[in-house]
Structures are given as C-alpha cells and as structure tokens.
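Complex shown without one protein chain; remaining protein chains in place.
Per-chain residue numbering starts at 1, and chain names A, B and C are given in the order in which the chains are listed.
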Amino acid sequence: MTLAQAPITPELNFECETGNYHTFCPISCVAWLYQKIEDSFFLVIGTKTCGYFLQNAMGVMIFAEPRYAMAELEEGDISAQLNDYNELRRLCEQIKRDRNPSVIVWIGTCTTEIIKMDLEGIAPKLEAEIGIPIVVARANGLDYAFTQGEDTVLASMANRCPKEATTNTEEKEERNGIQKLLNFGKKKEEITATESEYKQHHPLVLFGSLPDPVVTNLTLELKKQGVKIDGWLPAKRYTELPVIEEGYYVAGVNPFLSRTATTLMRRRKCKLIGAPFPIGPDGTRAWIEKICSVLGVETHGLEEREAQIWENLQDYVDLVKGKSVFFMGDNLLEVSLARFLTRCGMKVHEIGIPYMDKRYQKAELDFLAQTCQEMGVTMPTIVEKPDNYNQLQRIKELQPDLVITGMAHANPLEARGISTKWSVEFTFAQIHGFTNARDVLELVTRPLRRNNNLKDLGWNQLVKS
Amino acid sequence: MTLAQAPITPELNFECETGNYHTFCPISCVAWLYQKIEDSFFLVIGTKTCGYFLQNAMGVMIFAEPRYAMAELEEGDISAQLNDYNELRRLCEQIKRDRNPSVIVWIGTCTTEIIKMDLEGIAPKLEAEIGIPIVVARANGLDYAFTQGEDTVLASMANRCPKEATTNTEEKEERNGIQKLLNFGKKKEEITATESEYKQHHPLVLFGSLPDPVVTNLTLELKKQGVKIDGWLPAKRYTELPVIEEGYYVAGVNPFLSRTATTLMRRRKCKLIGAPFPIGPDGTRAWIEKICSVLGVETHGLEEREAQIWENLQDYVDLVKGKSVFFMGDNLLEVSLARFLTRCGMKVHEIGIPYMDKRYQKAELDFLAQTCQEMGVTMPTIVEKPDNYNQLQRIKELQPDLVITGMAHANPLEARGISTKWSVEFTFAQIHGFTNARDVLELVTRPLRRNNNLKDLGWNQLVKS
Amino acid sequence: MKLAYWMYAGPAHIGTLRIASSFKNVHAIMHAPLGDDYFNVMRSMLERERNFTPVTTSVVDRNVLARGSQEKVIDNIVRKDGEENPDLIVLTPTCTSSILQEDLENFVSRAQLNSQGDVILADVNHYRYNELQAADRTLAQIVKFYLEKGAKKGTVNQEKTANPSVNIIGISTLGFHHNHDCRELKKLMADLGIEINMIIPDKASVQDLQNLPRAWFNFIPYRELGLMAAEHLQREYGMPYVDITPMGVVETARCIREIAKVINQQGGNVDYEEFIEHQTMEVSEAAWFSRSIDCQNLTGKKAVVFGDNTHAVAMTKILVREMGINVVLAGTYCKYDEAWFRKELEPFCDNILISEDNGEIANAIAKLEPSAIFGTQMERHVGKRLGIPCGVIAAPIHIQNFPIGYKPFLGYEGTNQITDLVYNSFTLGMEDHLLEIFGGHDTKEVITKGISADSDLNWTKEAQAELNKVPGFVRGKVKRNTEKFARERNFDQITLEVMYAAKESVGA
Partner (left out) sequence: MKLAYWMYAGPAHIGTLRIASSFKNVHAIMHAPLGDDYFNVMRSMLERERNFTPVTTSVVDRNVLARGSQEKVIDNIVRKDGEENPDLIVLTPTCTSSILQEDLENFVSRAQLNSQGDVILADVNHYRYNELQAADRTLAQIVKFYLEKGAKKGTVNQEKTANPSVNIIGISTLGFHHNHDCRELKKLMADLGIEINMIIPDKASVQDLQNLPRAWFNFIPYRELGLMAAEHLQREYGMPYVDITPMGVVETARCIREIAKVINQQGGNVDYEEFIEHQTMEVSEAAWFSRSIDCQNLTGKKAVVFGDNTHAVAMTKILVREMGINVVLAGTYCKYDEAWFRKELEPFCDNILISEDNGEIANAIAKLEPSAIFGTQMERHVGKRLGIPCGVIAAPIHIQNFPIGYKPFLGYEGTNQITDLVYNSFTLGMEDHLLEIFGGHDTKEVITKGISADSDLNWTKEAQAELNKVPGFVRGKVKRNTEKFARERNFDQITLEVMYAAKESVGA
C-alpha cells in the first residue's frame, strides 16, 4: 500500500462476537449495480430463498422490467442430474434473445458454493459460445456480508478493464462518459483549454459504484484541485470500463471494497491511495488531500470549503451534538459514519460491523481515532461479527439516543422508546462528498426531529416493559 | 310542413298529468354541447342551485378545465343593486382573456326569467364591445325539460348560420368539416369523382348535436344513397356553422328539437322533412327513405341493409321479445325508443314524456301506431307531464319487466325487484343509425342480462314489502 | 356575479332537504321549477338508498308563474299528507322560487288546516346561507318546533335517564362518512357506558324530539351541523353539550375527558383514563404508527389541508401533532366560521387560507408543492394534475365517500382509517419510499410533474443533463430551487457548479 503519511497508533478497541446478527445477503448488490451499469444483465444463480429475498426484502422485483433475474436451482440441479453448462446456456441464450446485454454478470450464491458449481470454469466457454462477456462474482453469504457483494463484482470486473488505451481518439472519447459530459457542447479548442485546467499528474482511477450525480460531484471536486480522473470502476456502461495500466493510481470511495483494492494492486499492479472515505466534510477533505498529496498536486481552498460546508450543516449539527449513537452493524459504512458523527459532536457507544479489513480501512480508522482525540471523547468499541442478542442487552443498558440498525430491529426498538435509523438507507442515499453531507445528517436527524415533533404526545413506549 | 306521405290516423291515447315528475334541468345540455362545439364557451347565468346541479348530478365539473362556467347570481344581482350589463361584461372579459372562445353561449335559467334579466337586449351590445359573438339561449326549467335545453341553443344558433355561401372555395372547404374529412388526402380529381357519387338534389342541412362518430356514420349512410349533406347544425366549430339559404331542406335527428325546426322554417324559410327519427334499424331506414323521397332520390338496398342489421341484433332481440317496458319520461326520446322496442317484440305499457309536440313528432307517432298494428300489440298510452307518484302506483300494479326512468327512481325500483335502465344513458350513448342499433339494445338488455346472471341468488327484493 | 367553476358548499335548500329526509316519516315539498329536484338523484345514487326519497317537487312552470303558485303548493302538501301520512311536511323554496317573494308562511298555514300531520316552512334565506348553515338552521327549527309544541301540551319529558345518556346531534343523510361515524360513535358511547337517548336527525322520529331533554348531555361531532340545536337546548333546558370532534387519538381523548367532566358535574362518577390508555396503545394503531419507521419517513414532509372546519382542523392537528408532518397551509371554505378556524389552527400551521374560490386553493397548492394534500374532491383533481397525491377528508360528497366497507373518520377505528389514508397518500405504500431510496430507478412509472414554463435563466447543457438525472418526482422542485438561488445571486447561467452551490445552500 502506498501510504504517504505515518499512521497514528489507534487506541481503538476491537472485539469479535458470535456472528449471530442480521444483515442483508450480499446478492443485494444487483439492486444498484444493474442500474449503474446500464448495458448489463445480472443473473443470480441460487435457490427460491435467494429469489424471494430479492423480491421481498429489497422490494425491487415488482418494478417494470428489471435487468436481472434468478436462475432458480431446482431439485435436478442440486442433485446434479442436470448439466450445469447446458442449463446455464439455455438461460443465457434466452437472456441474449430477450435483452441482448453487453455483459452478463453471474452472481454465485451460497448454494453454488455448497454444490461446488464450477461457474469460473463454465463462464469462459459459454462466453465464447454465445459471444457475450460473462463476469462471475461469488457474492455468497458464506464469505461476505451485504455491501461486500459489490466488492466481489467489482473485483471480478477489474480483470476485464482494458490494459492499454486504444489509440483511436473517438473511441477513447466514448470510453470516458464523464469527461464527455463535462465537455459537452464545447468546441475542440475549449476542450484543450479545459484540459489545461488540470495539473500534470499520474493517471488516477476511482473504484466504487456511486449514483451518477455523485460521480459528477466528486469529479468536479477533484477538478477544482486540478486532478483529473481517468476513469471509474464501474463506468455507466460495461463497454466503457476504464483503461487500467500498470502503475496507475487507484482510490476507493467506499470502505467495503477491500477485495477490489487487492485485485487492482496484485493483478493490475496499481498503486492504492489509502485515504479516509469521502463521507462527511471532514472525510471528503481528507480524501481529496490524500489523493492530491500522493499525486503531488497542491491543494487550495480546501479548508475554507470544508468550513463553509460545516456552516451549512450547523442547524443539523446542533440537533445531534451531545447525543449518543450505537451502530449495530450492517453495511460496513459504520466506521466512516461514526467518524463523521463524532466530528459532529455525537458520542459513539459501539461500532458493530460485519467485517473489518484493518489494512484497507487503516486511514479511516486512524482518522476516527484522531477525531475522537480531537473531540475529547472516548474511543468507541468496534465489534466485528456482532451478536445481535448481546447488542440488544447493551442497548437496553446504555439507552443511546440513536441506534443505526438493520430493518429487522428498527420497529421493536422504536416500540421500546429507542430511536433508530435504518442502516440500509445510508447504502442507498447519496452521502459522498461535500454537497451531500447534509443528506447524511438529514437521515440521522430524522428520528430526532420526529421526537421533537411528537414530544407532547405523552408516550414513546408502545410495549409494556 | 312538408309531408310527402298521407298520415295514418294514429289511435294513440294521449294523457296529461300533474307534471310532478323528476327530470334533469335543461341547462344540462352544456355538458354535451361544449364538447361538440370545440371553440365555444358556455356561461350559465343562474344561482348556486344551478351550479350545484351541474357539479353533482351531471358529475362533470370535476373534469379538467371544462369550457363552461357559472355566472353565479348573488344577492346584489337579484335585488338589482348591480348592473347586469357591467357584471356580464366583467365575466365575459375574463372568459375572453382566459380562454378566448369563438363564441360565448349564455344559458339563461329560471332565475334570469323571474328577475327578467334582459339577456337578449344586453348580448348584442356586449358582443359589439368585446368582439366575440354571444348567443343567448333560454334553457330554463319554467318552459323546458332536460334535452330541450339543446333545442333552445340550436334554435338560437340557427339565426347565426350564414345566409349565403361565400364564394371563396378555400373558406367554404374549411366551413364544411365533415366533407373535408371524407375527402381527406384525396386529390382534386378524386374529389370531383367523389362528388359524382352524389345524385343531384336540393341542398340538405341536418340539425341536432350528435357525437362526431355518429355524424360520420349518418353522413356515410346518406352518401350510400347518393344524398349529400350540406351541413350540420351544430358543426364541430362555431366558425363552421352551415350556410342556410331560403328553400334549403332541413331534417332533425332528435325528437326534442321542435323549436329549432320551427325557427328554421319560419325564420330561415327552410323546408322541414318530417320523418321518424334514425333510432333503431326501422327508424333509420324510415328516416333515410323519407329524406330520399323528399329529395327525389331513389333508394337502393335499404331493405337488405335493415334486414342485415336485424339479423345482427337477433341475440339481443331474443332477450327482449315478449317482455314489457314502461317509460316514466325524461328525455323526449321515449316515443322513438318505444317504437323501436315495439318492433323488437316488446310490449310498451306507458310512454311518459315531458313534452309532446305532436306536429314535429307526427311522423314518429304515425310510425309508432303503424308498428303497433304490425306487431299486433295494443297502442301504449302517452302520458305528457306525468305524475311520478301515480306512475309508481301503476308500475306496482303492472309489474313491467323493465322501467326506463330517471336517476332518482332507479335504485328504489330495483330494491323492489323492478328492473330499470337510466333514461339518461340513451341521451349520452351513441344510439343513432344502423350501426349503433346494437348499442341501444346493449343498454336495454343489460338489466335483463343481469337478472339472468343473478337468477340463482334467491333474492331480488331488498326492501320488506 | 361570480364566475364559478366549482363550489364547495351547496345551496341552502340542499341543507334543508338533508335534514328533512333524514328524519323518519317526514316529507319535504320543494316549491321549485323543473330540474331543481336533483337532491333526489344525489340521495338515490350516492347513498345507494333503497327507498324513494321523501321529497316531492311542486313544479313551478310558466303557467304557475302566471296564476300564482299558492293553490298548487297547498294542493301538493295536502295531497302528500293524505298519500303518505307523514308526521311532518317541510316546505322549502329554492334560490329560484325564493325570489318570487310569495307569502309561503301563509301557504303553510292554509295547508295545515287540511293536513293531519304538521306542516312547516323551512326558515332560511337562500342567498345568505349555504347548505351547511341551512342544515344547521333547519335542524334547530324542527327541534324547537316540537319542543315548543310539547311545552304547550306539557308533554316534554325532562326527567333525566337513570344512567348517563347522550343525544348525538348532526348525523344526516348525504353527510361525509356520517353513517360509519355514527356506528363508531354508538360503539364508543357503549364502551363508555353511556346510553344513547336520541340520534338526530338520522332515522329519528320527530314525535320523539320532546324526549331530547332526558339525556345528560348533547354531543355535536361536527361543528357545521347541530350547534344551533345544542345551543337552543342549553338555553331552554339547561343541557350541556360537548362539541369536540373525536378525530385522531389526541382529540378523541380530549373529547372523552370532556364527556367525563360533563357527566361527573351532574353527579356521575366516571373515570375513562384507563379506557383511553388502552384504546390509544392497543386498539388504535395510530399511536404506534406515529413511532414506527414508516411514519418516521414522513417526518417534516409538507402537506396542505383544506376542507370544512371540522375536518380541516382535526386533520391538521393529527398531521402536525400525531405524525410530525409540516402543514404548510391549512384552509377552510367555511368563511362564516372563520374566527374559530383561525383560533384553532394558528399554533399548528404556517399559513391559513379562508376561501370559497377553488382557483385560489389550486394556485396555493401549485406554489407550495406539498408532498401530499388532504382536501376535497376538488383538491384531489388539482393534485392529479400536479402529480401530488391527495387524501379526501371533507365534503362536497362524492360516490367514493359512500364506501360499503366500514370507513369511519371518528373514534378509535377512525384513527386507524386516517392513518391508512395518510400513509397511502404520502407514499402510495412502501413502494414510493423504496423508489426514493433506490434512487427512483423505476422512472417509467413515476408521475412526472411538468417542469414549469420556460424560465429566463440559461441552463448549460451539462446542468440540464444533470437535472435530467434527478428523479422525475422531485425534478421540478430542484429546478425551481436552483433558479431561485441563481436569481437571488444574479447568475444568468446555471452551470453544474451553480446547481451544487444551490443544493448546499438551500438543500435543494
């Protein structure tokens, strides 16, 4: 790893529990990735259990014509009476016929792991036969939690990024959708002028799936510092995957992408910029600073920009200051959120988290420790693979002002007078960068504002204790 | 009147009762006339009572942006503290500003009659002042019933029809919307060819507001006989009102247009073709035959056409044959419908009717008498200005298979096991001509089909008798 | 004259007829021209009433006008008296016939001479009062008539019932959900151990009106209908009344506590606190809903409320106090009772609008762009045009306000029904919330509100492209907020940078 700065020794307390906790299945990632990659089709190879999950808990199968489906394994598939290759060919041919995507992503599940279905072996043959790239991602619950599903897909896709920039300019232009957008409608000389706004630096590719407006936003923030992004993994279209050459710098935008980071470093020989994640004004500034510092670009006006954003957040910060928060652990965004909320003046009791890659999250963990020090609060405990039952006992004792939790526990906690916020909302909301910092607090303060609105009702517990 | 055929002496029995009966207010006509005349605006000058009627009973004010409104008379208007001219000018100027219609139709009401508001006096002055034609129709409930509202409007509009064909061909073409439609897309020589499909005859103008598809349909039926329609009153646009010259032949399509007929004869010196109305295959054939005979055009294939329509109706005719029907009286279509249903084999107990112009309806009455004779049934009693209470006693005694009635009595009759059909549906449905004959029976048979469907339920009375 | 496309309250005679035809065995004679009698259609069609509406029109036509209507009106009254033997015949003109300035009182006196039943003229000025006021007046008039009649004969029964009892005043035909509310109120009173002495005018016999004073108190669920009668009964017979509408958990509790007070003041000994606690926490799901995650997502959303006084006031209080929703505008068309409305709602909402002009309300809604509307059928149509969901909470009535399934607005089941209405209005179920958190990817089905007319500002192509990425259902709002921001700062071009600056500044 390329860490430019000497680490502060964190005095964080790490624990690990039983892992009897609730979180969404990693196959969830199809819900946002199929939207992000507009020419893709996702095929989840699993059981009725997987399909019913996508349909219900994610509530998304009801929408018109999603570009994903289940390859539902039936008794014959499990007992290996049927030939996996033929079955998958039949389904993929149908998908090609009906939708003709640029790529089919196979999402392996626990079941394909257990029956040892050789997806990696089958894919190249079938790809050659039907003429559509097939990317295989083992987004199974045996090895991964919720958001890590995206990590498995991006790690797999990293291997498909072109190795050399094509010389054809037109094609290159098409390849880089964002750049095109930013230059849209400008004449060639104007583009050259725009190019000159950038500093000279090594190529930089960012990884992590973000909604398009957030991509534009972060791209603009870096552009303000003269940093040009050479590509995003994933891009809006599979056919626009960024060129990645040996020695390129890469930086992640999300804490759950450690496998993708590793793949980019080991397989594509990229240099990883280890930075806190661009969540909250503090995180965004640190992320930009770190990138600039590694690329040798001097920053300007970042401190003022951060200060101005904090000013805009003041009304919400006033609401959370002095309040306490407990993360039950769900989406691996917990450390970044805890760090931002600590900076806002909250006290963090516990950071439950499904999985902790201390190397990939090192800069964020250091930043958390530093923030706690600066804010004069005690270091929270980080509980990996938490035990929900034990956590509920601790919550009962601690009576935090806010619990950030999965969907299964929110209503029962509310009925007991404990305010909650769904962790999953942070996964889907636009929370990255300076501009969106307010949206994070919009979510965090909602239960607190609700409590204010309803405080005269005379009740907040709805079960007999 | 120009009656080519000697009348059969009808042995019909006419009665007149108290007039304590329910029917819609004649201002109802705005509901269909504003749609028919696409560049019009209707202003109903009346009270809250009138406005609430349009809003509720007609259920139409809820729709987006109707081209009609109330000029609601307030206490100051009633007590004549306010100047009618100024008030109406204020409203019409607003209408002109907001909608800019080609014509504003003032619908006078009972109230304008009682307070003797001089609409006919005010209109020409205001028309000159604001530069939009203002047509005044006294569609009040003191003098008229339900559908007669249309009669008052058309009679008033008849006076606005141009007296001479303009020489400018282009303008003429625009004037005649239907003709244009029929020739649409054809080249000039083709039009000439089309013209030659018509026989030579005196100009003919039809009056009565029908939905556009029905207009096209009747136009085509006459074209088949070589008869060309020179115009319709009303046309689709006020600016396309037909030219009416002295001596033109005119024919009505509805039984409630006696005032319009009189106006055309007396004021515009037209010759009225008195025919049964084109409702049912029998009526449509008689109507066409009469028109052709008066215009001196020989008909061809009409008998076969009627027979073929009857054949298409057979399944519905089987359902009504031998059943009895009672008209409580509502929309003045009663005689035409009774005649058609008699021809279908029904027995008609009583024809309640709000108003009976025996001269204008003469051909229809004769045809009814003739039909009764031919079908071997007794002549029904025609009760003008019926008394609903008395009618209900007679219905209780007669137990007809079907009562055609206004909306106020349908549910209570149904609750007593008497099948009903809303008379108002015949006003709004497309019932004229050969093609639509089935639609009439679709409506008439619906309660009978309902009875068939539900006959196994074991109940048909829902009040204790 | 007033240019009107729509009206909220009907004409006076509708109010009178609603009262007359609610009573059992009362007949109304309308002295009016042909076509003014659509009350019968409304009752028959909207209430799906099995019986003939007991209203007969004595038709005024040109001949009657010429001759004078006295004879015809009297004939029709006497005839109806003979045909149906009603206890009472109520004569009413309409806006139209009231202009004739005939001596209808005299017609009535004359008709009374030959009638077995009572005959009265509904005493209402048809140009000063609307449907609601006329109904209130007619009900008070009939109550007064029979109590005075009874007083003369000494038959008014003033002995209080042994157990606490109530008269429920104001349940009427063609009232907004009155039938279901009445069933719920009967259940509530039974739960509270309160006997029902009378319910008027719904299905009540006028002969029984002299038993009204037997009840311990009168209960007026709707402010618009019954207050005049209650005040008369208080004045003449010292009967207290409760006029708190039991709509929403908070107001229902307040209403029940007021009832307890009134009963205990008369020597009763009731304590309903445990009942209120149990109903609030266990029977009604509304209190729990307000704490649940579903409701949390509604926190701070903007709503507009418009209706009659009773429902607009109660609904605003529920939205604000019980659900944490921000009512940016509350309004009523009950102009005649404006002061009460203002007093009740001033602490609860940003703006108040008192108006009978639907155009004014429509414009306010378009400008405020709330997330949901709670109004009448008219506001529902406005909402449809603007792509804003609307829950219907008040008359003018419509066939949809006469559901066959049980849907009260009052009492504890009412709180459940209202919760569904609110929840479904705001989010159309979980669906829309999911759409929102998933970034509105199902954009094909989302109602898009047309972006307002071309602005004077220049959007760069990039900014326009960015705007198009915003989900349809908030795009208009983002656009307007951005433009407002740009105008305030005198930018004439909207770039990506301006868009983000606007977002940072106003949370657009």
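Here is the rule we go by: contacts are C-beta pairs under 8 Å (C-beta built on N, C-alpha and C of every residue); 3 or more make two chains touch, one makes a residue touch a chain.
A quick note: this is a predicted structure, and the numbers were derived from the prediction, not measured.
Every shown chain that the unseen chain touches in the whole complex is listed here: A, B, C.
If you put the hidden chain back, the residue from B:Thr112, B:Asn217 or B:Thr260 that touches it is B:Asn217.
Between the chain not shown and the residues A:Leu392, A:Ala429 or A:Val444, the one that touches is A:Leu392. Per the touch definition above, the residue from C:Gly68, C:Gly82, C:Gly193 or C:Pro403 contacting the chain not shown is C:Pro403. Across C:Arg48, C:Arg128 or C:Lys461, the residue that sits in touch with the chain not pictured is C:Arg48.
Where chain B meets the omitted chain, the residues involved are 31-32, 35, 59-60, 62-64, 181-182, 184-185, 211-213, 216-217, 220, 308-309, 312, 407, 410-411, 414-415, 420, 422, 424-425, 428-430, 434-435, 438, 442, 446-447, 449-450, 452-454, 456-457, 459-460, 462.
The chain not shown here touches chain A at positions 18-28, 45-49, 51-53, 55-57, 61-64, 66, 69-75, 77-78, 82, 87-88, 90-91, 94-95, 109-111, 114-115, 140-146, 354, 389, 392, 406-412, 415, 462-463. Although one chain is not drawn, its touching partners on chain C can still be listed: residues 45, 48, 50, 285-286, 288-289, 292-294, 384, 398-400, 403-407, 413, 416-417, 419-420, 423-424, 429-430, 445.
Operating definition for what follows: only the chains that are shown with their structure count from here on.
Note: the chain lying farthest from chain B is A, by mean C-alpha position.
Mean C-alpha positions place chain A and chain C at a centre distance of 50 Å.
A separation of 68 Å divides the Cα centre of chain A from that of chain B. Residues of chain A found to touch two or more other chains are absent.
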